[in-house]
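Supplied in structure tokens, the structure appears directly below.
With one protein chain held back, the other chains of the complex are shown just where they sit.
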Amino acid sequence: MEFVITTYCKIKNNAIWCNGQKLFSVKEMPASDFLKEAYKFSEMNYPKFHKMDNLSKLGLIAAEICFKNSDLLKNNDPENTAIILSNHSSSLDTDRIHQNSIANKDRYLPSPAIFVYTLPNIVIGEIAIKYKITGENAFLVSDKFDAETLVNYTQQLLKTNMAGAALCGWINYDGSDYEAFIYLVEIQKDSIKSVNFKALNQTIVNQLYQN
Amino acid sequence: MEVFTSYHNIVSPLGFTSEENYDAVLNNNSGLKIQSFGKLNESFCLGSISAEKINSWKKNYIGFEKLSKLELLSIISIQDVLNKSKVSLSDKRTLLIYSTTKGNIDALGSNANPAKAYLSNMANTVGDYFNAANTPLVLSNACISGLLAIIMAKRSIESGQYDTIVVCGGDIISEFTVSGFKSFNALSAEPCKPFDKNRLGINLGEAVATLIVTNNKNLINKDSAQIISGAGANDANHISGPSRTGDGLFHAIKKTIQNQNEEIGFINAHGTATPFNDDMESVAFERSGFSNVPVNSLKGYYGHTLGAAGILETIISVMALNRDQLIYSGGFKEKGLAGNITVIEKNKNKKMNAFLKTASGFGGCNAAALFKKC
Partner (left out) sequence: MDALIEKLKVQIIEQLNLAEVKPEDIKPDGPLFGDGLGLDSIDALELIVLLEKHYGIKIQNPADGKKIFESLRTMAEFIKSHGKS
């Protein structure tokens, strides 16, 4: 069985790339404004988007761009599709907002709609809800992008039939810093062969992340 | 390849070794206490580790002044396991997986060192203490983190990448989590009552638990179990509300028990004691055909220890399995659940071969794993 990367998406520096092509870019602006522009560009028309924290918004846009350019959801059982994500800042961007809401005795107003996003795997939950994906999940935290762990773990899930496809990558949002790199992994079948597919291995994943 | 659990440790309000903890649970001691907490001096029922006890341990550890509370407790827990097993984290074939939801979240509220709030920073501090050869892997997947860390450890060993994985999980009680769960209206002011008809919500607890997972048969001891299988699944329903149909948990269980014919002696459930979570679990267990399998939750003894919970509860359950004991589901009196299940009403002896462990959490995540005697 051969595992291949069928689509990948990168979001950083006020721009969105898919499969190596720049799809969208805007002038320099605050990260939260960029997410609004990127949302409009994605045309996902999903009012719940506005309720999400920045990490989930970033993850959802990256997932939307990937799925728009992929047949993964058509070709695979949602029960058998895994979501494996990682980052450095976990949910700290939203953690700080919650912390500020309880920092002062006289203005002590924690918000449940913010607190619920103080877990990094909520972005996995939001992607799962939007695309009805019910397979395996894992959210990993590391100093920097760790292709070795992501690739090994995904391969193990696919080899042992715990998943038939996967959405993997890195979604980091921390103050003004943001970066998304999402790639879709499928099992190469005759029905979905393409010369543009890339083999799933550490070297290639690192290359796609760095380029 | 066969993968086993080996030596373990629990640091909690009920003791600083697994044995102390097991005896306390068996004697129906609870770590939960009503106490004043936070800036507003509100009353909460919490399972906290006494500061005096932590201070009395501090003197044993070099460089403790620089360690956060969670780092210190983690080092105490891991050290105990490494001493007993002679496993070394400086071995290239050994990995530390750290499971946590909030890590050093207390670093955000103080001026101390905000960099410590980054989860990998905390895990690296713990790894460095033991001269870890490999960078620790951090898993932060809400309330299933601990159980998922055990499942990941098994998978990583099966892939051939490692032979032994030290799985450690921990979270502390912080104003951050207490205020957040309060705003969610999820906290019970009294000791929690999982699966009881009068359950009112969760209590937060703190603990660190460490479990060695390995393919090395020389590390099998009287308190080991074989990890037969494990799986995860997402509800894809709501980010905080449990699924009414128990779909995600049902699927995690289905994937875990397919092709297995072990008779399940008991289920150690997540059992947080919120009305909706326990209903959801009962529905998923009934749908799985487990209405007559004894079920317990250990949250009545510890509260919800977040990133530690799955590991702590697996350790107690492995000990119960090897002793052929069914442990009373602490806090339970009278059943009031959407699904038909059998909650353990008192400690009992029962010859058993295997148990099922489950967990569910925010983000719609669920996990299950099957353990059997070695």
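To keep things simple, chains are lettered A and B as they appear, and every chain counts its residues starting from 1.
What we mean here is this: a residue touches a chain if its C-beta (ideal position, glycine included) is under 8 Å from a C-beta of that chain, and two chains touch if they have at least 3 such contacts.
The structure presented is a predicted model; accordingly, all values stated were derived computationally and were not measured.
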- Note on the structure: Displayed chains in contact with the omitted chain are A, B
- Task: For the chain that's not shown, point to the residue among B:Ser48, B:Ser85 or B:Ser240 touching it.
- Result: B:Ser240
- Of B:Asn185, B:Asn198, B:Asn340 or B:Asn353, the residue in touch with the unshown chain: B:Asn185
- Have a look at A:Ile65, A:Val116 or A:Ala180 and name the one touching the chain we're not showing. A:Val116
- Note on the structure: On chain B, the omitted chain is touched by residues 183-185, 238-241
- Message: Residue by residue, what part of chain A touches the chain that was omitted?
- Response: 47, 50-51, 109-113, 116
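In the analysis below, only the chains that are shown with their structure count from here on.
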- Item | chain A partner contacts - residues on chain B that touch it in the complex | 38-40, 101-103, 105, 108-109, 117-121, 123-124, 135, 137-142, 148, 152, 155-156, 158-159, 161, 175-176, 179-185, 231-240, 247-248, 251, 255, 361-365
- Query: For chain A, which residues count as touching chain B in their complex?
  - Reply: 78-79, 83, 88-90, 92, 95-96, 98-99, 101-103, 105, 108, 110-112, 115-116, 118-122, 124-126, 128-129, 131-143, 149, 152-153, 155-157, 159-160, 162
